[in-house]
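One chain of protein is taken out of this complex; the other chains stay put.
Each chain gets a letter, A, B and C, in the order it is written, and its residues are counted from 1.
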Amino acid sequence: MIVVLKPNISKKDEAAVLKEIKKLGYKPHIMRGVARTVIGAIGDELTHQSLESLPNSFPKAIESVTPIQKRFKLVSREAHPANSTVNVRGNLIGGKKFQVMAGPCSVESEKQLMTTAHAVKKAGATILRGGAFKPRTSPYEFQGLGLKGLKLLDKARRETGLGIITELLSENHADMIAEFTDIIQIGARNAQNFQLLIAAAKTGKPVLLKRGLSMKIEEWLLAGEYVLSNDNPNLMFCERGIRTFETYTRNTLDLSTIPIVKKESHAPIVIDPSQGAGRADLVIAMCKGAVAMGADALLIEVHPNPAEAWSDGVQQVSLELFAKLMHELKPFIAAAGRE
Amino acid sequence: MIVVLKPNISKKDEAAVLKEIKKLGYKPHIMRGVARTVIGAIGDELTHQSLESLPNSFPKAIESVTPIQKRFKLVSREAHPANSTVNVRGNLIGGKKFQVMAGPCSVESEKQLMTTAHAVKKAGATILRGGAFKPRTSPYEFQGLGLKGLKLLDKARRETGLGIITELLSENHADMIAEFTDIIQIGARNAQNFQLLIAAAKTGKPVLLKRGLSMKIEEWLLAGEYVLSNDNPNLMFCERGIRTFETYTRNTLDLSTIPIVKKESHAPIVIDPSQGAGRADLVIAMCKGAVAMGADALLIEVHPNPAEAWSDGVQQVSLELFAKLMHELKPFIAAAGRE
Amino acid sequence: MIVVLKPNISKKDEAAVLKEIKKLGYKPHIMRGVARTVIGAIGDELTHQSLESLPNSFPKAIESVTPIQKRFKLVSREAHPANSTVNVRGNLIGGKKFQVMAGPCSVESEKQLMTTAHAVKKAGATILRGGAFKPRTSPYEFQGLGLKGLKLLDKARRETGLGIITELLSENHADMIAEFTDIIQIGARNAQNFQLLIAAAKTGKPVLLKRGLSMKIEEWLLAGEYVLSNDNPNLMFCERGIRTFETYTRNTLDLSTIPIVKKESHAPIVIDPSQGAGRADLVIAMCKGAVAMGADALLIEVHPNPAEAWSDGVQQVSLELFAKLMHELKPFIAAAGRE
Partner (left out) sequence: MIVVLKPNISKKDEAAVLKEIKKLGYKPHIMRGVARTVIGAIGDELTHQSLESLPNSFPKAIESVTPIQKRFKLVSREAHPANSTVNVRGNLIGGKKFQVMAGPCSVESEKQLMTTAHAVKKAGATILRGGAFKPRTSPYEFQGLGLKGLKLLDKARRETGLGIITELLSENHADMIAEFTDIIQIGARNAQNFQLLIAAAKTGKPVLLKRGLSMKIEEWLLAGEYVLSNDNPNLMFCERGIRTFETYTRNTLDLSTIPIVKKESHAPIVIDPSQGAGRADLVIAMCKGAVAMGADALLIEVHPNPAEAWSDGVQQVSLELFAKLMHELKPFIAAAGRE
């Protein structure tokens, strides 16, 4: 920790600060600069108590306290220099092959799901997405088919061989969801629901962790740390747009997370352009950008008839548009050195 | 819903749009304006499917779709014109008397809690806050004393007569927390964890719902709707700062929520200046502002020794500062017409 | 500056970093910590070149660089421990007496301005606001009456004795505006138009500097530094709301700026609740909060007939509402120890 003292503090105040730093287990190291004195407090910041509250107790003596260690460990590139990969029914996410996960926002009916599953498989997707339990802003909106939806996803898996990804909303559903899915999705609204993260991790299934609407990258990595530190190495990060002042799009898709997650962590990074833009007409361009920037996979909402979708129709692409998208992505996948 | 058509669309496209609007259960009403044609789609927006996905299916014909009904019902001022009040061990929140909830961020020890409880009671608080289960950004940070913390809160209640407020983190803890607390707090990170909101509502205990870090006011009111629609009328909203670009403060306390919640809803509004500022030195000024603007109560973090607090020491005020704060608030409480 | 090195860097890399630090004029001071080595680079950060680009040249050796000095000088409380005051025709802003500046968003006509001027004076305002040159988002919107508007403001001043505040939009208008006004307002969109700040400062007139829509507090203080360092001591800061994700209000009025500006600077702080809320129905509550939190003055938009205002009618209060507001503010002004 770096403790910056105020200019012209008394020797007595300085001594009191030094005493408190030692009491909290750090070894102080004094540097007298031109304008002010700085104390380096030497000690492991992850195991010692933080000094960040010191200015509160010494308001006249301390100007600021800054940590210098990174707070994430297992998730960091330092801990695991090579890329890690997640194996989903034989498809590696994070490897040489680019993966596409696609399907409806919500599972609505057998016909809707099967039509979509066959179409996205034909177009090249390897994993089928579909919500059985839906987190909805209003209690009066469609909340998902629940167990019936999970069974339909299972049926689609058996018919098509596609892997399945679906969202977990409740700790109490963790075992049930794990029985039916290949990847557990943690949604943006639950990205710092740590009990849910622990419950998901403990199922042993791969976990795809969406970034919260206003989650800083460090917080996102630390949420991932909850998965890895609960003995589940199969973690993927998924950027789906952050909340900003802009209202043209529903969210602002932050594609810079691709090189940043690759730099800071070994875990794969997946991009969800459907939530990110909240508008089907922008999805193709965003997918191209994500591929070019080095994403490992895409998560795309596809619906046979978006206008009549029971949730988020505005951001779902039609089967035809999805096929076109997959075709147009090919040269960018090649340019990115992927298959 | 208001459906705005693009300029110069064909009669055929317009007919197709009208057909789809009728199919989804609305009665279309056409208005031909100067620059474009607008269709009013008449029907109950809360029970019918939204038309907001229409532009996705008719990209060449439709420019935009705007809902006109408010999405919240039970929580709205229209549904319940008078202020509602929440009774906590005889203290009414939302009534004439201004209430103060105070106590440590986390329950750390019997001594810490009892010292604080007696001090805040003496200074005029009526409700004791204290976290037993703590949501922490990193898995390596102090996670709370758990059940032991709840028992200490119970002991403090018996000794001082103060009501208790503590946070619920897991659906599985709802019954246990309800046994020990007078108010269940839903934290900012769980403000759209709808399963948790339902579990909290079903205990029958009063629920204090913090605003999420990037929650729009409409979304916050709708999250409150999850409580009321699960047969629990004892709802309070609590503003605790939103996430913005500013880094001087930890969050930006949005005091405009006080008149807005009062205008849109009947539920009490509580202000948490500790989380809001994230800095003890700003807490007094923010409390004064909250009182003047018409808040019903304050939720303040107080610790006997902030520099050595196990969590968020930087934003907790000392016992002395809290007593000073309570004293300085008095003329503002009077000016606001409160007791 | 604090230079944090990466773990396990070579002696050679460390030596190269030290050499560069010395070359840029700083004296390096090494601290070897538990997890990494930190270099304190001792030297005046305001006169030396910043080291913040070092990680760019030493990407494998340096993790981060953090400045420790505050970047603002003349505007800081350290430079001038007492509050400074601005004298506007005998009314002190920043002193014991609370001041109110009020008037229409735009000067529209003699009748509109005179009616408003007499009404706000009667209600207790001491300064008249009114835009003669208006910055408008669209080139097709009303751009202000220009010189004719300035002359009307001058006439209102002569008739009522109120001081005048009006906005400066162009360097080329600085002398003309200074001839007619008592305070030059720099609007939010021009808050980092440094040429305009310098031109305003050089007129010698008091300058009211609004906070930019997404301006951090440090940047705002530094923009104020442009005024003070151009030999104009009569600076006031004005918070008028920042841009956030919230759409219920036009902006989010950040009242925490009151205690923060008071802490960091000696200059008066003025609150503009009209722009801040963008809704007349929230203005009264916000004014009360601003007074209670220690603001020195308010800047309020008032119009005889808001529905027919030529700009921003939605946020202007009527003459009746303004009189009510002034009446209701009295007990809060007293509670805040002001007159």
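Just so we're on the same page, contacts are C-beta pairs under 8 Å (C-beta built on N, C-alpha and C of every residue); 3 or more make two chains touch, one makes a residue touch a chain.
Fair warning: this is a prediction, and the values are worked out from it, not measured in the lab.
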| item | value |
| --- | --- |
| Partner chains on view for the chain not depicted | A, B, C |
| Full-complex contact with the absent chain, from A:Thr66, A:Thr252 or A:Asn305 | A:Thr252 |
| Per the touch definition above, residue among A:Phe142, A:Phe180 or A:Phe332 touching the missing chain | A:Phe332 |
| Residue touching the undisplayed chain, where the options are C:Glu63, C:Asp182, C:Glu225 or C:Glu246 | C:Glu225 |
| Missing-partner contacts on subunit B, residue numbers | 2, 4, 7, 29, 31-36, 38, 40, 42-45, 64, 66, 68-69, 78, 214, 243-245, 247 |
| Touching residues (missing chain, whole complex) on subunit A | 214, 216-218, 242, 244-249, 252-256, 258-260, 263, 276-277, 281-282, 284-286, 288-294, 331-332, 334-336 |
| Interface with the undisplayed chain - residues on subunit C | 20, 24, 46-47, 49-50, 52-59, 71-73, 135-140, 169-172, 189-190, 192-196, 212-214, 219, 222-223, 225-226, 229, 243, 279-281, 305-310, 312-316, 318 |
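In the analysis below, only the chains that are shown with their structure count from here on.
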| item | value |
| --- | --- |
| Same-residue or different-residue interface between subunit A and subunit C, half as cut-off | same |
| For subunit B placed onto subunit C, the superposition rotation in degrees, Cα atoms, nearest 5 | 180 |
| Distance between chain centroids, defined by C-alpha means - subunit A, subunit B (Å) | 25 |
| Multi-partner residues of subunit B (each touching 2 or more other chains) | 214, 281 |
